[in-house]
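A short worksheet on the structure shown next.
Left out: one protein chain. Kept in place: all the others.
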Amino acid sequence: MAPVAPRSGDAIFASVERVNAELFTLTYGAIVRQLLTDLEEVEEVNKQLDQMGYNIGIRLIDEFLAKSNVARCVDFKETAEVIAKVGFKMFLGVTASVSNWDADGTCCSIVLEDNPLVDFVELPDTCQGLYYCNVLSGVIRGALEMVSMKTEVTWVRDMLRGDDAFELQVKLLKQVPEEYPYKDDE
Amino acid sequence: MAAIYSLYIINKSGGLIFYKDYGSAGRMDTNDSLRVASLWHSMHAISQQLSPVAGCSGIELLEADTFDLHCFQSLTGTKFFVVCEPGTQHMEALLKVIYELYTDYVLKNPFYEMEMPIRCELFDINLSLTVQKERVALLGR
Partner (left out) sequence: MIGVGKIKQYSNVLDKPLSKGKQEVSLSAFAFLFSELVQYNQTQVDNIAELERRLEDAGYAVGARVLELLCHRDKGNRRETRLLGILSFVHSTVWKVLFGKVADSLEKGTEHEDEYMISEKELLVNRFISIPKDMGTFNCGAFVAGIVRGVLDSAGFPAVVTAHFVPMEGQQRPRTTILIKFAEEFRLPSYEDSVHMTTLHRRNALGDIFEANNCSYQSTTKRSKVRLIYVPGLITCNVYDAQQEHDECVNALQQHGEGW
């Protein structure tokens, strides 16, 4: 197929259907509240949010590919840039930047310039260990796994916990080679 | 008048998750369609192996005397292919639209389980509209 030029995050966001961020924010808040009631333990809620993000990520990646026309990235550096510049923009309308690369280019930070998940949010004393935005780390992990990259995504800074930014660390663990589809059980 | 004969969607392990026949003479039963899907999945992989240079994404077009087969594989490994009358135009664009319908009406449906056969009414409805429109566009040329 003739290659189609990749589109910028801004161009995609401008062209897709959008909704008021408050619907999104409040719905996410309702999810977190349900989890806190269901699971009680903050640590369990963190895990479940990450899992839910993962479930979203493995589905959302196809929409990302379909709408952005990005081709296979040449390396992890490009992947991280595309997540920050195109991914965050086209879904959440926010920009993010990549920094803090390690020497072998397998670990970096993604710093969000805005975060629609946390409008109206303040962590009560009982939830101090909560990673409120853990769904985001799960989404990145899930999405990358579908394009053969095993990653570990963790929060380095979280403004709800008093830090000065939202910063995710994305670490590439393994690039899974594409499998040849023959299996002996056929 | 150019016609689309059938559409297949194959998951990344080679399982047929969607098959729609648009009135071709050679309509297949379930077993046949499953077998064809699985074989195509393998042939597609073989074609990648045959490539003299690395990074081949597999067969995109197969031409026979009675039909063309256009195939699109997403980076996530899902394959979409249409079988159509020889020389039918715009099939790449059609496959891309179908991929987008899949991301909307299949992947955003909470009742769809990943990698499983697609049974989503809204996907069917919107797919029919798209294929019709495609026909109309061709008729209007």
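So that you can tell them apart, the chains are marked A and B in the order they are listed, and the count of residues begins at 1 in each.
Everything below uses one rule, namely that contacts are C-beta pairs under 8 Å (C-beta built on N, C-alpha and C of every residue); 3 or more make two chains touch, one makes a residue touch a chain.
In this text the structure is predicted, and so the values were computed from the model without any measurement.
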Option from A:N55, A:N69, A:S148 or A:Q175 whose C-beta touches the chain left out: A:N55
Candidates A:A5, A:L23, A:V74 or A:A103 - the one touching the absent chain: A:L23
Contacts of subunit B with the absent chain, listed as residue ranges: 104-105, 108-111, 119-123, 125
Interface with the undisplayed chain - residues on subunit A: 13, 16-24, 26-31, 33-34, 38, 48, 52, 55-56, 59-60, 63, 90-93, 97, 99-100, 111-116, 119-122, 135, 159, 164-166
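Keep in mind that, in the parts below, only the chains that are shown with their structure count from here on.
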Centre distance in Å when subunit A and subunit B are each reduced to the mean of their C-alpha atoms: 29
Contact set on subunit A toward subunit B in their complex: 1-2, 58-63, 65-67, 72, 146-147, 178, 180-182, 186
Subunit B - residues contacting subunit A, complex: 13-14, 38, 41-42, 45, 49, 55, 60, 72, 74-78, 92, 96, 99-100, 102-104, 107-108, 114
